[in-house]
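If you scroll down you'll find the structure; I have some questions about it.
Of the protein chains in this complex, one is absent; all others appear in place.
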Amino acid sequence: MASTVIGAGITVEGEITTDEDVVVAGTVRGKLSAKEGVAIEHGATVEADVVSGSLVVAGSLTGNVTAIERVDLQSGARVVGNVKAARVTIADGAQFKGNVDMEV
Amino acid sequence: MAQARTTTAATTRGAVDAREARIGSGARIRGRIQGEGDLVVEGHVEGDLALRGDLTIAEGASIAGDTVEAASVTVAGSLDAEVTATGPVRLAASARVRGNLRGSAVSIEDGARFSGRLDCEFDLPPELGGSSRGEARGRPAARR
Partner (left out) sequence: MAANGNVSVIGRTTRVRGRITGAVDLEVQGFVDGEVAVAGDVTVDAHGMVGASIQGRRLVVRGAVRGDLLGEESVLLEDGARVVGDVRAPRVAIAPGALVRGFVETGEGERGAARTARVAAAATPARPPAAVVPARAPAAAAPPAPASKPAPKAAPALAVAGGAAGTNHAPHRRPPPPVVPALKKAKGQLAKKRER
């Protein structure tokens, strides 16, 4: 259950730091750091580096990603940036450009 | 010190010694009002008030002056003055108030009309700067 929701139509310019889950359906420009999961929904635009426990992307993300556990790019996702996580999945239909670094 | 001058019946000058005093709706008073007890204003007052007790301004009544001091102030009518209360200041929905309000607590009902400063004493949480009051701790009159 998400505790912070950046709804469609909202634009946040700056840094977001949280201990909770974050769902982004709107626009975030800057930086996003969450202890738990981050979900970038279809239609969302994130232009920021993302640091989180886990990340699911169905929208647009431009920035570097560092996730402790896993990063999942779903169909429809458009990601430009480097991704570093223990596990990474890129679904068919996802667009991705960048480096992937899976540390074990 | 303004002299008390009345255009109709009621007159008030100097100490009002009744426990609860009232300025009736037909009264117009120009001058300074001082009192030890509570005062209910149903008429019209032009001048300063200094009360030890509670001040009530009824709907349809008005006070216009420089300073109004009382233990508490409850306004349902019109008030144009600097207000200083040791206790609460309350504006009812029918109140029309202009001036700076200072009291232990200030409440304004939805529908009241107000223009002026509120100066309650309190601290913000540390994340928002804590007790840095920002403005100098001056008398409201300086900011008028």
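Letters A and B name the chains as they come in the text, with residue numbers starting at 1 for each one.
Keep in mind that, in the parts below, contacts are C-beta pairs under 8 Å (C-beta built on N, C-alpha and C of every residue); 3 or more make two chains touch, one makes a residue touch a chain.
All figures in this text were calculated on a predicted structure; none of them were measured in a lab.
Among A:G30, A:G53, A:G76 or A:G98, only A:G30 touches the chain that is left out of the view.
Against the chain not shown here, chain B presents residues 44-46, 59-64, 77-80, 88, 90, 93-94, 96, 98, 105-120, 122-125, 127-129, 133-135. In the full complex, chain A touches the omitted chain through residues 2-22, 26-27, 30.
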